[in-house]
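Below, a portion of the complex is reproduced, with chain positions unchanged.
The first chain written gets the first letter, and so on, giving A and B; residue counts start at 1 in each chain.
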Amino acid sequence: MAVEMKRRLLTTSKAVAEGIAQEMERDPAVFVMGEDVGVYGGIFGATEGLLARFGPERIMDTPISETGFIGAATGAALSGMRPIAELMFIDFFGVCMDQIYNHMAKIHYESGGNVRVPVVITTAIGGGYSDGAQHSQTLYGTFAHLPGLKIVVPSTPYDAKGLMIAAIRDDNPVLYMFHKGVMGLGWMTPNPRATGEVPEEPYTVPIGKADIKRPGRDLTVVTVSLMVHRALDAAEELAAEGIEAEVLDLRSIVPLDREAIVESVRRTRRLLVVDEDYRSFGMTGEVITSVVEGAFDYLDAPPARLALPDVPIPYARPLEQYVLPSRERIVAAARDLVAGR
Amino acid sequence: MVTEQAQLEMHHQMVRIRRFEETLQQVYMEGKSPAFDIAAGPVPGEMHLAAGQEPVAAGVCLHLRPTDAVTATHRPHHIALAHGMDMQRMAAEIFGKDTGLGHGKGGHMHLFDPATSFGCSGIIAEGMPTAVGHALAFKKQGRDDIAVSFFGEGAANQGAFHESLNLAALWGLGVVFVCEDNAWAISVPKEKATAIANNSERAAAYGIPGVLIPDNDPIAVYEAAGQAVARARAGRGPTLIEVKTDRLLGHFEGDPQLYRTKDEMETLAQRDALKLYERRLVAAGVLTEEGALAVWAAAQAEVDAAIEFARQSPYPEPEAALLHVFA
C-alpha cells in the first residue's frame, strides 16, 4: 500500500463530475441542466457535489421537458453559452430526438459553418440490472448513423474525465454516454474496473482516438464501454490458454477510429466485435465493414460479432443475462475464431 | 353520493394496495444487503412504490369496468390493483417469473393485462396518447367503454400531455385524465417544474372541465371521477382531474431522499390518507375497528399468497428471450 500512496483513485462518476467542475471553473459559459442534476447530483452521480459548489443558476434542475430543455441547450449555445444537458437515460431519446438530430446536430452544417453549437449531452446507457426494455439500452448505433454529433463512450475513470473535458471544449455537439456499470456507483454490482487512477489537474483525452486497453497478437476484440471490462476479463482467461487477445476500446463511436481498428486487425489477422447494443444495423456491422474495406486480405478468418440479439431487453434476470454479451461468451467466440479455419 | 358499500370497497382497495406495496418494499430488499445492489435479490431493477397515493387509484377505478382501458406510469401497482388486475400474475411479473403477465419480459413498469385492458409505461407522459387511442377505438366501435390515463404532476410538463389533451378534446373522446400530484418528480419539486400551481387549470387550454381535489381524499376523488366517467361514457368528452396526493416513500426504493426534510417526511406520515380515511369510516360507523382489522388481515393474506405464488413460480427459459419480438 505504501508504494501506491501517490495514486489518486476515483470512481468514474466522480471523475466525470470533476471534469465538469474544472471546466465550469475555467469557463463561466459552461452550465448544466437536467432532471435531478441538482440536490440529487444526477441519478448516476455525474453532477454530484456540483450544486453546492456552483449554485442553482449553473446547476439547473429542469422539468420533465426534454424537448424543451435540450432544445434550449441549442439556443443557449448559439448565444454563446456551453451547456451540458443531461438526458437521464438514453432510452428517453424518443421524446426529444428531433431537437438532437434535426437541430443540434445539423445547424452548423445548414448554416454553412456560420454558427456553432457547443453542447454536451450526458446520458446513461446500458443494462444488466433488470431495468427492462425502456431503461437498459445503449443505442449508440442509433446516434452514430446520423451525422453531426460526436459520440463519446468512456470505459474508465481516466478516460471519462479526459473525454468530458474534451467534450466541453469541443465546438460541436457531443453525446457523452456513460454506462451505469462503469460509474462505480455504490448501489450497483461492484465493478473493480470502475475505480481507477485519475490525475487531479485538468487534461483531455482526444475524441476520435481508440485505445489499446490490452495488447495481443492472436485476435483483436473491438468494443466500448462496459464491454471493454468484459473483454479484458475474457482476455485474462484466454491468456491462460495461450490466446493473446488485443482489446481495442473505441472510446468514441463518432468519429470512429477506423485506422486503429484496421491497423490492429492487420497485425492480429482476426476480428471479434463485442457490442451491448442491438446486433443489426449498428456498430458491429460498421466495424466489420471497415475491416473488410481496410484489411480484407489480412484476414485469416471471417470477422465475428457478439451483440445483443435484435430483441427488446427483457426484464427477468435469466432472460436479460441470456441476451447480454458476457465474459464466457467472449471467451467462447474468441476460441472459435482462433481455432477456426 | 357515495354509498357505504363504495366507501368500504375503497377502503378495502386502499388496504390491499398498501399491504402490497409495503410487503413488496420488504421483499425488494431481500438479497440487497448489507450493500444495496439494485441487480440483486428476487426482485431486481428499479422499484417505484405508491404508498400514499391509494386514494387516487381507489376513487377512480371503482367506477370502471374491466373493458375500460387504463394506462398508468412507472408507478403502476396501485392503479393496476384497483382496476382489478390479478395480484398473483402481477406479483409474478414483478419477480420476473414465467407465470407473470408478460412471462417475465415486462417487469414492474410494463404490466400489460388484456383481462383488465391495462397497460403502463416507464416513459413519462407517454402512456397518455395510448389512452387517447383506446378511447378513439371505443368511439369507432360504438362502445361506451372509456379510457383513463393516470400520470404524475411531473408528466404534465411533457409535450405528450398537451397533445393528448388536445386530441381527446378535439375528437370528443371518452378519456379521463388523472394527474397524481405528489409534489415531486424524483427530487424536483413541482414549483421548480410547473409554471402554475394547479394543473387542473390547464384544462382551459383544451376547453374541457378541470377539477382539483386538494386533499388526497378518496371520497372526493370518487365523486369527481364519477362525474368525469359518466361524462366520458355519455360521449361528452374528456375531463382533467388533478389530485393533490402524497408519495410516502422514496421515488424508488433506495432513494436517499436528501431533497426532503425530516419535517416533511413526518408531516406526510401524519396525514397518511389511508389512516385518516379509516379513522373517518370508523368514526362514521361505516366500519368497525374489528372490521378494519379483518380487512387488513384479509389483504395481508391475499398479498402473502400472491408473493408466495410469485416466489414459487419458475423463471422463464433463457431462450424465451428470443420469442415474442413479432407476433
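Here is the rule we go by: a residue touches a chain if its C-beta (ideal position, glycine included) is under 8 Å from a C-beta of that chain, and two chains touch if they have at least 3 such contacts.
Remember, it's a predicted structure, so these values are computed and weren't measured experimentally.
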| item | value |
| --- | --- |
| Formula for the entire assembly, written in the chain labels shown | A x2, B x2 |
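Definition applied: only the chains that are shown with their structure count from here on.
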| item | value |
| --- | --- |
| Distance between the centres, which are taken as Cα means, of subunit B and subunit A, whole angstrom | 35 |
| Footprint of subunit A on subunit B - complex, ascending | 35-40, 44-46, 96-97, 102, 104-110, 121-126, 154-155, 157-160, 185-188, 192-194, 254, 258-259, 315-322, 325 |
| List of subunit A residues in touch with subunit B within their complex | 35-36, 38-40, 43, 61-68, 91-92, 94-95, 128-135, 186-190, 309-312, 314-323 |
